[in-house]
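First the structure, then my questions, so here it is.
For this depiction, one protein chain was excluded, whereas all remaining protein chains were kept in their positions.
Per-chain residue numbering starts at 1, and chain names A and B are given in the order in which the chains are listed.
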Amino acid sequence: MTRAYRKGKYALRLLVVVSVLMTTVAVTAQEPIRIAIVAPSSIRDLSWSQSIHASLQELQEEMGGESVLQIAYSEAMSSVSAASETLRGYAEDGFDIIIAHGTQYGTSIFDMAHEFPDTSFAWGTATETGAERGIGNVYAYQAAAEEGGYVNGVMAALLTESNVIGAIGPIPAGDVRLYISGFTQGVKSTNPEAEVLVVYVGSFSDIAAGTTNGRTLLAAGADVLTGTSQVVVGAIEAVRSAGGFWFSTQSDQGDVWPGTVVSSQVYNWVPMLRDIVERHQDGEYGGIAYKLTLANEGLRIAFGSVDISSELLMAAGQAVEDIIAGKIEFST
Amino acid sequence: MIQIRQKFVQRSDPLIVLAPILAILLALVIGGILLLLLGRDPILAYRAMWEGAIGNPFENPTSLANTFTRAIPLMLVATGICVAFRGGVINIGSEGQLFVGALAVVALSASVGDSLPALVYVPLSLVVGFAGGAFWGFIPGFLRARFSVNEILCTIMMNQIAIQLLNIMLSGPLRDPSANVTQSARLPEAVWLGRMLPPTRLHTGIFAALIATVVTWLLLWRTPIGYRIRAVGQNREASRYAGISVPVYIILALTLSGGLAGLGGAAELTGVSRRMVSGFAAGFGFSGIVVAIFGRLHPLGAIPSALLFSAMVTGAERMQRTVQVHYETIIAIQGIVVLFAVSSSMWVQRRAARRLAIDVGMSPSDDEPESGAGDIRPAEA
Partner (left out) sequence: MDERTLLDVLVAASALTMVSAMPFLYSALGEVFSQLSGVFNLGVEGIMLVGAFSSIYVASDMGLDAGLLAGVLAGMVTGALLGLVMAFVSVTMQADQGISGIGITLLGRGLSTTLFILLADGVLLVESFQPIRIPLLSDLPVVGDILFNQNIMVYGALLLVPVTAWLLRRTTWGLQIRAVGQNPAAADAMGVNVEQVRYSAVVLGGTMAGLAGASMPLALTNVFQVNMTAGLGFIAVAMVYFGGWSPWRVMFGSLLFSAAYNLQIWVQVLDVKLFGETIPVNILLMMPYVLAIIVLVFARDMQRFRPQAMNRPFRRGD
């Protein structure tokens, strides 16, 4: 037992030595870029926080794995002061790029950015980079949630038989409001007869209340629903049980609810993250306000495995084209 | 006399000193097993925790400064909870009172702008924060005194109402006009509490917190008002007979309690975040309850207790970052620490009391530390 353990230990040491040697080789080739994310909810939330983590993993794979790009994350940072200390900690640990994935973290970023001039900071949903105040190492980002909302709305309007469509959000603010207003506009543009019933749960985590809101919309006659944030997972289940259709946003939920989710507006952060990484390697650390749109492929419409008519598909394609061509004026 | 002897007994029994430390160590060992199961190195994790909370303050004071910074609102909230408790009411509503206190400061700065000098503005903002929290504490106090509405329930409900109020204000009247998000504008510089150790965010609010804690202690134990608050807390019936207006002092206790939480909100706002965002100071109200109880529901106990708790939480963040443990795993370990610590502390008190009883020949129950942490529910009228 002890001998085997010792042997194991030697083998382990050998392994460590070898891997250290190998890392040295790798380091001389190129030091890995280190990226840290601070997210307000769990990275398994099927929505906002998952979208950035999944994109980062995708980029990591694309660039060649851990030896090129290292990811660290701190999730469920609902307390802003806790997040603030964590962000500073990542900066002190020498991370190259630090992503503060929530509007509420902005103050913390601007508080520390000037102390770490060689670190790239990014935060969103936001538009402010501080460039006009002479801060050079902060990116801001936001998603044009209304665009995919509009596309989803167009399809929902064609799909509904009851002409009643439901929409659920956590609280009426920011990204949520953008998505729902875009969705409503999409519905109205296609089927003025249809009405959109909007409800807000009042919480990001109370999925039981989310379910109740979903069931209420079904009871009110809705046969097609949509919703945003992690609070709606139970509502999607309610829609699935009732045989209705669901439209998603933020993350692709089609795999989880194959027969129910018609399409998801997916936040594809990969192009933005790739750009930030490349700029970092070129010695540029900030100053751009990114906006994910359909035009720049920051937003993707991912279809689930629901059988949909070609008419629906065409309408969705047309809506995407119109938005890209700038033919749609958003009221937000 | 007995107190002196008790202290003597405590000092002479090593187990009494060691028990809480042993309990925390044991809890950390269990937490370590949990970390091993998750494939993380517990030694590395706990070292990160230590470095995040304290580190080597002579080389790099950042960690310690972070611990102190976070202790400021905790200390104030916990002190507030002590006042209510001593007055015979339980205040679960610190979270809401803290929000409303901070909101009041935002409203003040929105209406005054930067037209005041810092010398006036800073104290004014603290007073306004206190007043905001006090108002949110007054409501359950009034309802308790006038309509016998259970204050535990009422303050829980008031928390939820405060959260919605915050959402209304941040998406409406107090919203930052320059951004399409739910946050207030940045406060004018004249209202900021100064930072003492840049780049850390340790701010002068720490003095406000320490002063408020000591003043609260003096108020409760050295003034007639404090005496009456505590008398009502001890025994309402007897206080009534003694001519004390029980309703007035119940309202006063909850109002002061809310005021201290509001002061905590104001200090956190003007010292740390300097603008109100959704998720502002989330969880401080709740943690403050733990801090207060660990501090034996005594204002002076709140000082070390707040520092200890703050160190634990601040260290946990470093731990999450360094070994990439899920935040919630750290929460589970904290739960184990709390359970072990609270079990051992009562065990120790009983042991001390037993020893004392043998020494002076009386029943152990007569010498429980004054109301102690053992009972967060004071006598009911």
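Note that a contact is a pair of C-beta atoms (placed from the backbone, for glycine too) under 8 Å apart; a residue touches a chain by one contact, two chains touch by 3 or more.
On a predicted model such as this, the values are computed, not experimentally measured, just so you know.
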| item | value |
| --- | --- |
| Omitted-chain contact residue, chosen from B:57, B:113 or B:335 | B:335 |
| Option from A:206, A:284 or A:322 whose C-beta touches the chain left out | A:206 |
| Sole contact to the chain not displayed, among A:85, A:147 or A:195 | A:195 |
| Absent-chain interface as seen on chain B, which is shown | 34, 37-38, 143, 147-150, 152-154, 156-158, 160-161, 164-165, 167-168, 171, 289-290, 293-294, 326, 328-336, 338-339, 342-343, 345-347, 350, 363-365, 372-377, 380 |
| Contact set of chain A toward the excluded chain (per top definition) | 41-42, 44-46, 76, 164, 171-172, 195, 197-200, 202-203, 205-213, 215-217, 219-221, 230, 233-234, 237-238, 241, 256 |
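As a convention for this text, only the chains that are shown with their structure count from here on.
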| item | value |
| --- | --- |
| Chain B residues within the chain A interface of the complex | 52, 62, 66, 69-70, 164, 167, 171, 178-183, 186, 199, 201, 268, 272-275, 277-284, 313-314, 317-318, 320-322, 324, 326-328 |
| Chain B-touching residues of chain A, taken from the complex the two chains share | 36, 40, 72-82, 84-86, 88-90, 92-93, 102-104, 106-108, 111-112, 115, 125-128, 171-174, 202 |
